[in-house]
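Here the complex is missing a single protein chain, while all its other protein chains stay put.
Should a chain be cited, it is by its letter among A and B, assigned in written order, with residues numbered from 1 in that chain.
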Amino acid sequence: MIFSKILITISRIILPFLLMFGIYIILNGDISVGGGFQGGVIIATSYLLYYFIKGQHPFSLSKMLKIDKYLFIFLPVMVLISYFTRGYFFTNWFDLTYAYEIRRLFLVLLNLVIGLKVAIGFVSLFVVFIEEGNS
Amino acid sequence: MIKTFFLVLLLFITLSIVLQKNNKILVVLYSGFSLIAASLYFFNHAPDVALAEIAVGSAFMPLIFLIAISKQTTFTVMQQGHFHMEVKDFLYDFCQIENLKLKIVQSEDVFNDEAKGIYGVFRRQDIDVILNYHPKMQHYILTCKQSNVMTNKLLEMSLKYPSIKVVRTKDIDTMD
Partner (left out) sequence: MKRFKKIAVALFITLLMIQILLHFDYDETLYNTASQSYYVENGLEETSSKNLVTAIYLDYRLFDSFFEASLLLIVVTGIAFMTIKDEDML
């Protein structure tokens, strides 16, 4: 197959900026517009742009699936810790007496987990769709 | 004021999507529809939904559509063994008339059962035509389904060649 050189060059320049933009939207999810789902979709777009144009994976797919499995165990641990500090499930770990900057840690971590899970889900769905029918 | 203007524009784009027949223009129009819908979400004081709609509706869905369109234009032929160039010339002429791409696969690659086991059921390719050679009567047999729209013209074109025969089979009723 012939891959056009203009598209390959431009996509190699754009890939790190798209990735950084997606992580920026995830990390500022609780101050401004954004959040986990939106940033995850942007990260998946950056991966698929490179894969669709060049034909090779930019990061390896099996390592991403391993990260997904570890995140699945990490999520209930984070959610259930709050029973020991406050007495309620499914809420923030820290009490109302702490400052805003310390209590933000919980929201940022949860946004990161959700964003990465969404990105990996979308990427695996598309890789199957593109490769179906090729021997 | 701006909201009613965008709503009227949405109506015109929808009408042109319904009446358009070219596949590649449809993808661009769908992307424009998603952009206008995202602006409407923004003017109704919901910026989170607008960001998600732009990322999904303008980046993912046209990609899915483009992949599906490009897979529609390949014509897959499965053969058992290696054959004379006359049949391949005939298939090549057919594909040139209908603007398709020809792809020929061997039958050993498709039905290789030892390496796949149960996964072979999920990974079978979409095959349009099966190519066989009848050694007694010395002609080629092309088998295709009756519901396949791409092979409508194949029967008329094969009347000029005496050694090529086209057979159309009916689908078996499934028990779903």
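The criterion applied here is as follows: contacts are C-beta pairs under 8 Å (C-beta built on N, C-alpha and C of every residue); 3 or more make two chains touch, one makes a residue touch a chain.
The structure displayed is predicted, hence computed values, not measured ones.
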item	value
Subunit A residues that touch the omitted chain in the full complex	29-35, 61-62, 65, 68-69, 72, 75-76, 79, 90-92, 96, 100, 103-104, 107, 110-111, 113-114, 117-118, 120-121, 124-125, 127-128, 131
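As a working rule, only the chains that are shown with their structure count from here on.
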item	value
CA centroid of subunit A to CA centroid of subunit B, Å	32
Touching residues (chain side subunit B, partner subunit A) in the complex	47-48, 51-52, 55-56, 59-60, 63-64, 67, 71, 105, 109-110, 125-126
Residue ranges of subunit A touching subunit B (in the complex, touch as defined)	25, 33-35, 37-38, 41-42, 45, 48, 52, 122, 126, 129-130, 133, 135
